[in-house]
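For this view, one protein chain was removed and the others were kept in their places.
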Amino acid sequence: MAQHDRPGVAVVGATGYTGAELLRLLLGHGGVAVTALFAQTKLAARASQVLPSLTGLCELPIERFDPDAVAARASVAFCALPHGASIEAVTALRARGVKVFDLSADFRLRDPAVYATWYGAPHGATALLNDAVYGLAELNRARLRGAELVAVPGCYPTASTLPLLPLLAGGLARPETVIVHALSGVSGAGRTPGASYHFPECSEGARNYKVAGTHRHTPEIEQTLSTVLGRPVTVSFTPTLVPMTRGILSTSYVDAPEGLTAAQLVEAARDYFKDSPSVSVLDPGALPDTLWVRGSNRAHVAYAVDPRAQKIVSMCAIDNLVKGAAGQAVQCMNLALGFDEGRGLHGAAMFP
Amino acid sequence: MAQHDRPGVAVVGATGYTGAELLRLLLGHGGVAVTALFAQTKLAARASQVLPSLTGLCELPIERFDPDAVAARASVAFCALPHGASIEAVTALRARGVKVFDLSADFRLRDPAVYATWYGAPHGATALLNDAVYGLAELNRARLRGAELVAVPGCYPTASTLPLLPLLAGGLARPETVIVHALSGVSGAGRTPGASYHFPECSEGARNYKVAGTHRHTPEIEQTLSTVLGRPVTVSFTPTLVPMTRGILSTSYVDAPEGLTAAQLVEAARDYFKDSPSVSVLDPGALPDTLWVRGSNRAHVAYAVDPRAQKIVSMCAIDNLVKGAAGQAVQCMNLALGFDEGRGLHGAAMFP
Amino acid sequence: MAQHDRPGVAVVGATGYTGAELLRLLLGHGGVAVTALFAQTKLAARASQVLPSLTGLCELPIERFDPDAVAARASVAFCALPHGASIEAVTALRARGVKVFDLSADFRLRDPAVYATWYGAPHGATALLNDAVYGLAELNRARLRGAELVAVPGCYPTASTLPLLPLLAGGLARPETVIVHALSGVSGAGRTPGASYHFPECSEGARNYKVAGTHRHTPEIEQTLSTVLGRPVTVSFTPTLVPMTRGILSTSYVDAPEGLTAAQLVEAARDYFKDSPSVSVLDPGALPDTLWVRGSNRAHVAYAVDPRAQKIVSMCAIDNLVKGAAGQAVQCMNLALGFDEGRGLHGAAMFP
Partner (left out) sequence: MAQHDRPGVAVVGATGYTGAELLRLLLGHGGVAVTALFAQTKLAARASQVLPSLTGLCELPIERFDPDAVAARASVAFCALPHGASIEAVTALRARGVKVFDLSADFRLRDPAVYATWYGAPHGATALLNDAVYGLAELNRARLRGAELVAVPGCYPTASTLPLLPLLAGGLARPETVIVHALSGVSGAGRTPGASYHFPECSEGARNYKVAGTHRHTPEIEQTLSTVLGRPVTVSFTPTLVPMTRGILSTSYVDAPEGLTAAQLVEAARDYFKDSPSVSVLDPGALPDTLWVRGSNRAHVAYAVDPRAQKIVSMCAIDNLVKGAAGQAVQCMNLALGFDEGRGLHGAAMFP
């Protein structure tokens, strides 16, 4: 496909880590052309001045966000703006007919009341909310085809729900409560420096934060699990910051039906994920490692059964910036625009 | 106290990380004199050749272990040998009247049948097992006074059980099942290099191992919790290796009685730990960080209640090599020999 | 190009870090087909069993190296074997007409006597040595076109010589002695675990090794610099191991002619490297960072002049496994087989 025939793509919020990763993936995609970059801060003459990893590879200017400028140069936009800021930007872009893949939390929760409870303000675009498709391809593949507004899932919800989908969809477990303990690398906190992310205070530090049902990804996880199971599921979610840059490792605990084996879970999950270009279910006994998926759009899923405590232990490792953000967004775009679902996403993880 | 009046102390297994930490603490203790060092491998002319951190501070030779040599030069021995190897060494030392603080798992499980199940061989010194006091000072302070054989707890069991002791002892929770998810730094795996601990494959890697009731610390945790509660407790224990050198962060989940608050838990725990020189219970809302206890014998304990899922979330951070090993052993020695319990253990953590 | 029309490529030594990186790059190249994998150790039924980053992406078996098996299935081989082991393997492959890109040091030094001095054994294939082209594309681009045996440069020599090439070639400096101080990540030491690379003893440790003219890359650096300058140059080379997985940062010091400015050096270097798809010369004042090139085949080169000490300070950052090994090998293959020099190598660095 010649450069000028490709759909033009804009990245809005291009100067953060998700923006950097979107650019890395989109520049290698081949089916689209990155035509414009926008941001709210760190405006710069050239992309490589704020993202030196692009030196010699992308010299587009970083412009102040303007929906008309986006619409003039692109038919597709990825929005990687902070929560709250996205509602207005997405509304403006959709009004101009731009297809939007939104990486914020603003269009993920279907119920505006739940949004208001967890994000502290009423949702300002409830009409658009109905148009948004939740962009977990492994759950919503069919609905993502042709979608014009996609709410790309959060990193924790992706890693937390993926291994549970086959269990709940297949009736292998029917929990009322799920405990999810998930570790994240520091890039999940974004590019803005802060005391908690200062190298000397992150290195050698493992710490929980927003424990006991206070993290905003809790209702997003519950929404997905409840949808699949067909009745409400309560999640007790604990996020832990660990001293690495990328990666999420989720471990969840649900009651195991008598006699269930890890092999049965692996078989069911392999069947469930058979159409996904991104999910691998590990052999029974193998356990995922964030290092093995770093830089790739892959999710490694694994299962164990604790026969003494009668618990299913489900695990998933992803790169929070790829399958947990930019890569998943490209996967959604591929489905929405009619590309092969895995296009531009087949790269192996960077090991080590 | 003059040098020659102090009890002579030998370190058996002086060349690993626990040995290094024992030496760091014992050299600064003031009440004992380190008189001899032994090992099974890495024998060297001088301690500083295998532990360069001791250059200029300790030039004792590293000798091949021999119980007569220990007894000739020391009245107290710390044994930091691998599991299994300790039974024979401890038996020989006790036969010669040497007081022993054993850091292996060999004398921790009271029931020889449980030992045989989890360690794959019958226990070779069941008589001695009855003499051994489990060295969790916060649980067994009185019994440790004057003890002659102490089984120093494992690192995971220390971090996992400490925050639960006040809950179970005080009847604030009466669980049948406890989920414990604990993260460990890599030094917990010891000093022997291996593929799993090779820097390039640890850095940026978070991974579970020995999940679903297969880790040998499971019965040790269950033994303590069951003793305190007065009836059997089953633990589903998940250890995670994270890319840091030191530290354990444990998080446990138990069902919460209606109406229980974090403030109540904090109050009960502060009362429970009031005699310990090593445990601090954080204010409600504050959460522990392994960085804050690194290099010290301190445990930071915290509590939260998840009202949606009705769970108590208990947390504890320790340095696995100090409160999880060498420091706890010195704390036991202090009690056994009649020193102030915190002697030589008051040093603040190294921050950052 | 259809899969069956592509040249078949074998990777010999596929289970180490360079092998992993070769596979990552070759699987995404598009112009060649990876047809066979060989190793001497870690033989496994499937590649993903030793390189889990390839799970779902490459299920070729890992076979024991056999030159006939290579020749039967591939016209091109990448050899990532240890120094010494490569001479025999390369000789066998060349005898069977296979084009070889050798990543060991065995064919880099033109003078067999120098090889014997530094590698402790006579070179066993001196005839082949004359056929080998030193694979620094920025130096030997023309000679690499159509080459059938390429000695891919070492990681330290690549980072150490690249920034000096324009200076020496352009007569901007005419040193007799060059001081090169270079930092390397731990992956440069390979995948075999060892005490020096054990996570707890690497993290927080920076240490020099093989200082004062004892590192084997010294003669390779001197060979390149002397060739370009046209007379012997002596190098005092210091390698430092720092706690990161990937990356080399070289800094070199040479006497500065009176009045020379960094701007002049930047201009000369940009002209020198104008045909390279991989080298970017940073603006005066900007300084390279290994993080900015990680995972990419890019070299970031920078210059400063110290007017007080009258020294040129030249710097270069590369990823040791990419531009310092696997990527550079692919760059050589592209030239040798007539592909665009940067094919498969345009990926941006993974940031962060």
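Think of it as A, B and C in the order they're written, each chain with its own count starting at 1.
By our rule, a residue touches a chain if its C-beta (ideal position, glycine included) is under 8 Å from a C-beta of that chain, and two chains touch if they have at least 3 such contacts.
On a predicted model such as this, the values are computed, not experimentally measured, just so you know.
Chemist: May I ask which residue of C:235, C:268, C:281 or C:301 touches the chain that does not appear here?
Modeler: Once the missing chain is taken into account, the touching residue is C:235.
Chemist: From the list B:86, B:140 or B:187, which touches the chain that is not on show?
Modeler: Candidates B:86, B:140 or B:187; residue touching the omitted chain: B:187.
Chemist: Of the residues listed, C:7, C:28 or C:352, which one is in contact with the missing chain?
Modeler: In the full complex, the listed residue that touches the missing chain is C:352.
Chemist: Of A:122, A:171 or A:200, which sits in contact with the chain we cannot see?
Modeler: Answering carefully, the residue with contact to the hidden chain is A:200.
Chemist: Write the list of chain B residues that the hidden chain touches.
Modeler: 17, 20, 23-24, 27-28, 51-58, 187, 245-246, 280, 282, 289, 291-296, 298, 300, 346-352
Chemist: Residues on chain A that touch the omitted chain in the whole complex?
Modeler: 17, 185-187, 191, 193-195, 197-200, 202-204, 243-246
Chemist: Please give every residue of chain C in contact with the chain that is not shown.
Modeler: 177, 179, 181, 183, 185, 200-201, 203-209, 211-213, 218, 234-236, 238, 240, 242-247, 249, 251, 253, 287-292, 294, 304-311, 313, 315, 317, 352
In this text, only the chains that are shown with their structure count from here on.
Chemist: Which chain is in the middle, if each chain's centre is the mean of its C-alpha atoms?
Modeler: A
Chemist: Mind checking the centre-to-centre distance between chain A and chain C? Centres are C-alpha means, answer in whole Å.
Modeler: From the centre of chain A to the centre of chain C is 35 Å.
Chemist: Could you grab the centroid distance between chain A and chain B? Build each centroid from C-alpha atoms only and quote it in angstrom.
Modeler: The computed centroid separation for chain A versus chain B comes out at 39 Å.
Chemist: Between chain B and chain C, what is the gap in Å from one C-alpha centre to the other?
Modeler: Between these chains, centre-to-centre, one finds 46 Å.
Chemist: Among the residues of chain B, which are close enough to touch at least two other chains?
Modeler: In chain B, residues 185, 200, 203-204, 243-246 touch at least two other chains, as defined above.
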